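What you see is the complex with one protein chain gone and the rest in place.
Take a look at chain A:
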Amino acid sequence: MAFPPIFPPATAGAEFLTGSPYPVAVLDPAGGLRHASPAARRLLAPPADPQHGDATAGPVPAWLRRAHLRLAGGGRTGVVRHSDPLAGTVEAHPSPQADGSVVWWFVGADGCSAVLPGTAGGGPCDWELLTRLSGLLLSSLNVDRILETAARQAALHLADAAVVVSPPRGRTLRFVSALGGGDPVHRQVRADPAEVPGLAEALRGFPPVPSRWIDPSATPDWLVPEGLGRVGSVVVTPLPGHGVPAGALVLLRGAAGGGFDADEEVFARMFAARAGAAVSAAVMYSDQASVTDLLMRELLPPRLAHLNGVDFAGGYRASVDRDRIGGDFYDVHPSAEPDGEALALLGDVSGKGLEAAVMTGKVRNTLHALLPLADDHQRVLQLLNRALLTSHHTRFASLVLASVRREGERVRVRLSAAGHPAPMVVRADGRVTPSSTLGSIVGVLPEATTRTDTVLLDPGEACVLYSDGITEARGGPTGREQFGDHRLQQALGECAGMPAEAIVERVQMLASQWIRDGRHDDMAVMVIAAPPRGHLALVGGRPGRAA
């Protein structure tokens, strides 16, 4: 120990003092020292050089004891100033406790840096380093990355080698180890953490345990990173995980490296606290992210391609760019029979964001269940209407149903709109006409009605389904103008003969350029195209797009 034994160690309930960024001490009513942070012990310790004062003074220096007793005697004592040979001018701020003891906080002009750990030599303990390491640890939300950072930095700055052990799952123990200056390595072993004294307790995460020295000869081989050689000293420190077990940090030094002094232990603990916070945040984030991903997978728009001689392509942009889902939806259901009609649909649920997306899931599921009735659009819409009316949601939806069948080299599309913008038909010569289909919205009125329109597409012609997020997108030169049907028609007129996905991309691009950075609603577009002659059928065909 670097400090005289007359100072009581930080005892139970006062461990937090060790991490205090300022020196702090607790004095009992009689003026005896009850607890002190390491920095406060330094500040209050008699100077080593007798020239600078009375080396025989008690554990609490006279200036502080005087102020303390004045306070205990009912006197009004505010801030006490003291000139310390090491720390310079120090202000002592009292906060009296109910039991008569007083917590004294010491504030120096420069934050008492002279008595805080490690500033003297700039060695392994310094605040600048700790700040930098905290930045590295907190910047990632990926658990493996953080474990690697923790192992790499600990091996570089705190010891010759470091191992970060994750809480065990089953009988497998996973850890990341690093040698000073080397790259971290992930490993896993079938081992019992109890083989390493203190490790099992540290991994449990609760109750908190102090860091613990262990006998180097008791260290199992799997724990020692390759290349370290004979182990001189080992210390196991828990990573405090805020309710989530975060793991443990094992620091190792070679036989020549010597032990860890008290300052280094304090620094290691502060490092471990930050690493633990980073790991637990990342664990929570990745748990949440995987739940979100799982739920979202069902709500994401499907990838469309070629189906029974018809090209389908779709594109979607959620109103909130952070989200990938929203109130618009589209689907293509192939027919059960090879020559049957495929059912394509595109729609829009009132509202936006996650709630609307959940509703689109219900609508899509309902329509999926109604597939056997798909040749009767009127009936499908009526049943969907009834389902929406009887659900506890107050939301409603608009949509277009399209039954699609290839006939020779043409494609027949039966379109039924329900409160939705009528699809546009793009002819080979560049003419663009809206379909004549018209119908009422679903989920509001007791009955849903629609008028179906049948369109025949020659090769190279297309039918474009879209949500009003496209035509009502506000932007343009003034920032307030709507994109409008006429701009969409004009854009589609130039798209005659283009592949389905190129039309989708073109529409999406023009709408995005129109709104620029402005706010916008969900935007969905789907193209049903009769393949041009000389067409290439393609199923899927994008490299590993992330789920």
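Keep this in mind: a residue touches a chain if its C-beta (ideal position, glycine included) is under 8 Å from a C-beta of that chain, and two chains touch if they have at least 3 such contacts; residues count from 1.
Criterion: contacts and distances are computed from a predicted model.
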Name per UniProt, for the chain absent here [options: "Protein translocase subunit SecD", "Cytochrome oxidase subunit I profile domain-containing protein", "Cobalamin-binding protein" or "Amino acid/amide ABC transporter membrane protein 2 (HAAT family)"]: "Cobalamin-binding protein"
Based on the whole complex, identify which of A:R34, A:R324, A:K362 or A:R474 touches the chain you can't see. A:R324
Under the stated touch rule, tell me which residues of chain A contact the chain that is not displayed. 132, 135-136, 139-142, 144-145, 149, 285-286, 289, 293, 321-322, 324, 476-479, 494-495, 497-499, 501-502, 505-506, 509, 512, 532, 534-546
